[in-house]
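Right, one structure below, let's go through it.
Apart from one protein chain that is not included, each protein chain of the complex appears where it belongs.
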């Protein structure tokens, strides 16, 4: 294929050319006196992206899944009770992890297409007078359904109940693209990865933790751990080093990525994501299709999961887009398989690219038998 | 800027990722025993792109302009009479070069938006009983106006007059994207460059010459020359080497580029260019705008020059596209400046990219005060 | 700095240009129909590098440390007894991990500069009639001291005792550079990473496991785990996919790396490492310095740890090499800090590079007050 397939999955996202160039480098000595000149400012700058007021950020050579695991095993003990909700493939997997790591999950099973159930959370927390719940989990952006939840609302529920539980947020497909105010919202562990809003290849698990989480980690009885243990990282990170060989190439890329993020400005980035997502949603509307997200308040600005009409196979849409129009869309996961396709609209993205993908999707849908007027989606988006 | 501006000028064109990767290499010894293993097949494969039946291809570290000059100075003598036509900025520059190099130009000055005047050529050649005209020049694809001329028709005019003049063709923005049958059409010098259909950075002048041109070069009295002299290249090229340091990085890129070209297939590439160009023209039509090309027969499948309506400044369109929509369009050259903008649609291009550029142009035009219906162009193109 | 520092740490090693070029690519859809065409052959080819007769290879987005942890937590239960030996910083860290993950370690504490104590292992295993020892650990190549241990010897000890324990080998700085015959030697878990013999950036934990290890994993009571759990990978790897986003860029690089490995041939690679290591050792000898490895049988062909003379600070040697001669050497770890420096001689390496590093070290040592004859080391190595 002469043209590389256009990538509109909700991660890995498109790597900006400047980041790609910055990663095209030879290996370096991660124990040299020069290395901390790279790493220390990166640690500091990451705090700004998460809008932290205290705590620190860990960078693991892993994926977001590793950062999930690190958050749990460093702060909780086997058998601890936690409050979670499930409304899509990624919140589902997080629950699965929590259970496999030995936690007792108080689970809110929600309709896919909705998000964190604030009222239920408030009720449960209010009733938990003995504070048996040690941590509350919230998926900031459910990538499978294109649903964004209200993290400030979760904080309110905790505060209303005067509940001391830790607040864990999965913002893998949010951080860097959606506003994440760890300090203001009292988030204790915010899980992210390199391959979404940070516009890098997969390979870094990025975990931002509050001072409260760091304190929790020091208590006895936490889970067994080593690879993703915070204590080893704290000791070495403070000097700009790592307890084992870090992924230097990606950290160099992250440096450039952060430069691009601050050059554009976080608030401008959030506004751009909203603007482009509105364009995509206008097209979906113009096509007469429906989003998986049940309500406007759940709309995600980083990914849209779109139902195909009855009788159409979403997997055929995906294949047609890929093989005929050279465009990678996101697949429907788990019970949404065959029913939805997803358009990732996060990271390094602009109007042109949104126009391109809507154009490609429009033709794909028509080819697959969906009755749409060509130009309706792109036209609506352009408005 | 996080996203690199989208490039829709009619050259340099977008470099495919595989070519970019192939050029990301260290320097090499251009006198090593391994080097001819790269160069000899490249020379052979270039012949296939030009559909030559004899002759050879030169690769100069230059641009297309250098290849123009090389064609002239190796085969003609100062004072020689040549037949040329002028109907756009690039045919104009070629005439200028011919005159500056001391040729006597019999010039057909045509309306911009038309191409090589076959009837006039036929008349002039028929009248030139003494064969004073030593070479006939034809611009295959006039990049400034988006006009493709009929090279087979020029050959017919020559044959009808039984005229022995050499046939020179500028196919800088044609070769690799439009059909070029040097053998069948009796083209003696076909000028091209790396940065258009060959999908490479600027830096290689590619000059394909017939046996008849090689014979002409051997005659006494040709122009003074050295840098672009064929004789030095012939001597060394036959062994896989060059008379001075070649641009090894670009030749490595050309190897990959040729691989991509043959993988897709020349005829498939031509068909793709036609299909995508039809999409662009459908959009122009839907917008109610006019092409610079006066007639369907002149339509270029590699670039469209589009008139803006009266009262609109085409340069404002260009700036808006660039600064607001991150998209590089081609400027109006010479007397078309301010009146037209151009969309390059050649090289590594697919439906997605055409959709993206039409989407960006649509919004740009609206912003600039052109009264168009958003979605009309992309919709028409998608059909 | 115009010239990138020359890298002679024992990992990350130098990335070959072809691998670097292969990784300079855009992101791709790890759920596309094309992706398994990359991954399935990579899984198969890795088996050849480890000379496996059964089992499979896991590729985690992690470092070697992650692969260590994966090996333990998938096959052992908390409280299981294991036999380990400690004779350098990396075997020390492995023991530390085993203890933190809840294993009961029967430890052989050996002099640094020696390796796995075969006789002691044999004795202990013979005495373990009840087979309380569930796994025997052996560090194939101790990177801190430049010591290679005899894995075939460990197998013999197990066989002599008819002991069913699993055999775990850390070959992070061995695999791909030193012979690793998992099938013949009955290795059950062989831990490796991308950044040594595989000549890639850090970021992949590569874990090769036998069928026996896979069987062990299926037993009840294994440790809690999720991120590095085999079961999720097995399910998806068989189809060419991963349970979460894989590090596609590195896997593309690994493809090229494996191509280079098979092009040169494993046995040729091992022979090259021996030849170049002999050169380094000849230089050390000519300089009148001593290796950390106590005996010829412990000599590592991938890294040499070299004692500086009394009164010389090895850290000063490292700094001088880096800042004056643009050369990164390996630091002395733990109790060897200040006493040794290390030369990594593994991966993409040839005579020229060994000559360069010996030349740089020679001048460095002289600058640091070591009394050596310039040219003695390079001369000895050249012989």
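By letter and in written order, the chains are A, B and C; residue numbering begins at 1 in each of them.
The criterion applied here is as follows: a contact is a pair of C-beta atoms (placed from the backbone, for glycine too) under 8 Å apart; a residue touches a chain by one contact, two chains touch by 3 or more.
This structure is a prediction, so every number in the text was calculated from the model and none was measured.
**Student:** Among B:85, B:139, B:249 or B:364, which one touches the chain that has been omitted from the display?
**Tutor:** B:249
**Student:** In the full complex, which residues of chain C touch the absent chain?
**Tutor:** Spelled out for chain C, the touching residues are 2-4, 6, 14, 16-18, 24, 199, 260, 263-264, 325-327, 348-360, 362-363, 366, 373-383.
**Student:** Name, in rising order, the residues on chain B that touch the hidden chain in the full complex.
**Tutor:** 4-5, 7, 9, 11-15, 20, 23-33, 60-66, 68-69, 78, 96-97, 100-102, 193, 195, 201-203, 223-229, 243-250, 319, 322-323, 328, 330-331
**Student:** So which bits of chain A touch the chain we can't see?
**Tutor:** Here the touching residues of chain A are 17, 20-22, 24-26.
The definition used in the following text is that only the chains that are shown with their structure count from here on.
**Student:** Measuring between Cα centroids, what's the chain most distant from chain B?
**Tutor:** C
**Student:** If you average the CA atoms of chain B and of chain C, how far apart do the two points sit, in angstrom?
**Tutor:** Distance between chain centres: 54 Å.
**Student:** Counting only Cα atoms for the centres, state how far chain A is from chain B in Å.
**Tutor:** Distance between chain centres, rounded to whole Å: 46 Å.
**Student:** Residues of chain A that touch two or more other chains: which are they?
**Tutor:** Residue numbers touching two or more other chains: 4, 14, 24.
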